[in-house]
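Every protein chain but one is kept in place in this view of the complex.
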Amino acid sequence: MATLERPPTTTQALTRLWSTPAGLVGWLSAVNHRAIGARFMVTALAFFLLAGVQALAIRLQLARPGLSILSPEAYNQNFTMHGVVMMFLFAIPVLEGLGMYIVPLMIGTRDMAFPRLSAFGYWVYLLAGLGLFGAFFLGSAPNSGWFNYVPLSGPGFSPGANIDFYAVLLTFLEISALAAAVELIVTILKQRAPGMAIHRIPLFVWSILVMAFMIVFAMPALIVASVMLELDRAAGTHFYNPAAGGDPLLWQHLFWFFGHPEVYIILLPALGIVSAIVATFTRRPVMGYTAVALSTVAIGFLSFGLWVHHMFATGVPLLGTSFFAAASMMIAIPSGVQVFAWIATIANGRIVLKTPFLYVLGFIFLFVLGGITGVMVAAMPFDLQVHDSYFVVAHFHYVIIGGMVFPLLGGLFYWFPKMTGKLPGERLGRWSFWLQFIGFNLTFFGMHILGFWGMPRRIYTYLPGFGWDFLNLVATIGAFILGLGFVLYLANLAYSLWRGEPAGDDPWGGATLEWATTSPPPQYNFRAIPTVRSRTPLWDEEEPDDADRARDHTRRMVALPDEGREILSTTVVDARPQGRVLLPGPSLWPFWLAAAVGFIFYGMLFDLILVPIGAVLAAAALVAWHWPREEEEAP
Amino acid sequence: MSATTAPPAEALPVEVSGTQAPLWWGMLVFLAVDSTIFAALISSYFYLRVTQAETWPPAGLAPPGLLLPALSGAVLLASAGPVLWADRGLRRGDGRALRLGLPLACALAALFLILKAVEFVARPYLWSTNAYGSLVWTIDGAHAAHVLAALLQAVVVAVLAWRGHFTPRRRVGVETAALFWYFVVAAGLAVYATLYLAPRLI
Partner (left out) sequence: MFALGTAIFAAVLGALGYALRRARGQSAPRPFNGNALIAVGGVIIPAAIIISLVVLTALTQRALSAPPTPPALTIDVIGHQFWWEVRYPQHGVTTANEIHLPTGQPVQLRLTSADVIHSFWVPQLAGKLDLNPGQTNTLWIQADRADVYRGICAEFCGIQHTLMLFLVVAEPPDQFAAWLEARRAPPPRPVEPVLQRGQRVFSEAGCAFCHAIEGTVATPPTGTVGPDLTHLGSRRTLAAGIIDNTPENLASWIVRPQEIKPGNRMPNTPLGAEDLQALVAYLESLR
């Protein structure tokens, strides 16, 4: 196997094996990780734009005191849906989509572990997301905040269908998030290229792994909370009813047991993106790899010990709050490790100041600021002053937009050439960055001050004479600049997709395996499975800009027989090859199963008779999905 | 690692099982999700008991009877036996253990569900009586639904087994179904301890 130049028929055979059928049926039956990952990302970005429009509506309403652009009810639905959509329909799906797309390429495999599960997860996401937005356009969207506290959201105070949409459709949606988490974990544990032992896993993959584990342990709490809420509302149970032995605080415990890790679920992959970009654009592997990987894991663990800090104002016992305050501040240490690891890497590197790196610098600026205000609100006496005020609004937008959206936009820009084969426009990229950076700070910095002056959250208007007018007007202007920046960014990508310069395999000189294949990658990702000897396989031996590197690289590959959709299964810790796994091909069953499960959930909303029908159909679809294919039956 | 040390892929097994198989790991992670769901339900049970109730069960309800649940719990526990027998048997190449063990386990699971149904109907309170009723019905109901799911899955696997689909090498489908079965039995023990033993012991 000195040179693995196989005859051209191999490539043709692989293409045939791994391609998706044409036409609508083919589109519905696609299971390829790049197709599904891209669908997740595109759908999530569409929801991002819609929720952005909701944010602009909120800002318009608050531009001056006493405006009535939105009625109180419309305002409440707007801010609720803004939060719900950004958290559940944008942040998690876009990161899972990015993980699904990039992780198999980065670890050198040909698809996710359970390709049909990827497809199923997407259809569930789409069906649930459309339902939530459908409710919004019908004017009966959830209206009690994304945190949806009982008893306000309970049967006594929210008789309309609004909250049913929340409780039922979010549960439906979580199935998608959990499915993606399960297969991301298994893919990362079992399908890494030979030699990619645990100490060579790219930091981005580490972050996705920890994110997926956090989803596994956090989401069920929300599912249980929502199911109990819907039972209270529809079946007359009393989980949250203090008059019959229930407790409204139970909802808060369960919700924040999910809700706090949720913040880190969307933050961690962003940190991973930053590590990837920093390494590529400083031409240095990230310093302190072990410390950064361990701090990623530490953030995952710590974030499960913080939920009570959302409940300091509920009257929980004092000793408990001290514990949670200390635990909340502790999270500054692993975050600090990461920030200083990047700074050290930059100090040692040779910087290429392209748009993705600009986003990283913007991220560090905003994230450090958001982190510091985060430590402040973890101190209970301070928190009691600013809790539920605009200070908190400012804080978490710094953490989420600064900490997650900026790296995400940098990351999409960074991987865009790999996904499309086209280079994104650099000039427009910079413009969009600066518009976003300036617009963001204009919008949110003043909110710290507003909060300190006593402006509470979730109010649809305010009275003149509180002295809040000017800063609110500034925030509204900033929001439109920020929105313009987002639109420009997406327009840039769309234009580049159409007219962009050809990118080549590795336009940025990256070190990880995704850059070893063509842009966009072939259906089968890698003609043979690469092997890995270091954390930066593409920088080994050769200079990073050595043109022959990619060809050189193929010498160390493992060729799989091209008789079926085969991937290599490797050991969890050392990534030694263990076996070949035959993956299932395109299938309509994931779509039908998602539709059947949709019957169950939409049945709860509209007509209970659909629920048993959906359950029977779902069971049938599951059996059909897993029924062995004919060729397997041959002895 | 040079080209010569890269293992020839043709030498690797195609049918993988156990920890070699991604599907086995997938089931394990799914069970982690499911365990968290049960943990959240059981935590809610104890949370409401500690914060809201002076007596438990509240409102003059007697603690749940022990006999019928103990009987159904024993049946459930016993059902793990034939599953283990089938799983191990297939590994040794004993197809008979597989073909007989799974139907036997299904029969025991069905018996468990019947006993549960009797117990549900005989309860002197409903889910809508108070929060205690809500908890008991929901937790016990969620577990019964799991038993039903395990039963249906085992039926499908048994049909495949009778058609001769599984071999000692191609056995990951049986392994994962068995894994789920063991989990459902273990969850049943946790639910039993929570709903039936804890009110009397603590």
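Letters A and B mark the chains as written, and numbering starts fresh at 1 in each.
Assume contacts are C-beta pairs under 8 Å (C-beta built on N, C-alpha and C of every residue); 3 or more make two chains touch, one makes a residue touch a chain.
The structure presented is a predicted model; accordingly, all values stated were derived computationally and were not measured.
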Check the whole complex and report which displayed chains the hidden chain contacts.
A
Among A:27, A:340 or A:495, which one is in touch with the chain left out?
A:340
Which of A:351, A:438 or A:572 contacts the chain that the document leaves out
A:351
Residue by residue, what part of chain A touches the chain that was omitted?
71-73, 76, 143-145, 149, 151-152, 156-157, 242-243, 247-249, 282, 284, 287-288, 291, 295, 313-315, 318, 321-322, 325-326, 329-330, 332-333, 336-341, 343-351, 353, 361, 364-365, 368-369, 372-373, 375-376, 379-385, 387-389, 453-454, 456-463
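The working rule: only the chains that are shown with their structure count from here on.
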Measure off the straight-line distance from the CA centroid of chain A to the CA centroid of chain B, and report it in whole Å.
31
Can you tell me which positions in chain B touch chain A when the two form their complex?
1-4, 6-10, 12-16, 19-23, 25-26, 29-30, 32-34, 36-37, 39-41, 44, 47-48, 51-53, 58-59, 127-135, 137-138, 152, 156, 160, 165, 170, 173
Within their complex, state which residues of chain A touch chain B.
1-2, 4, 113-114, 117, 178, 181-183, 185-187, 189-191, 194-195, 216-217, 219-221, 223-225, 227-228, 231-232, 235-239, 241-242, 244-247, 249-250, 253-254, 257, 529, 531, 533, 555-561, 566, 568-569, 572, 577-582, 619, 623, 626, 628, 632-633
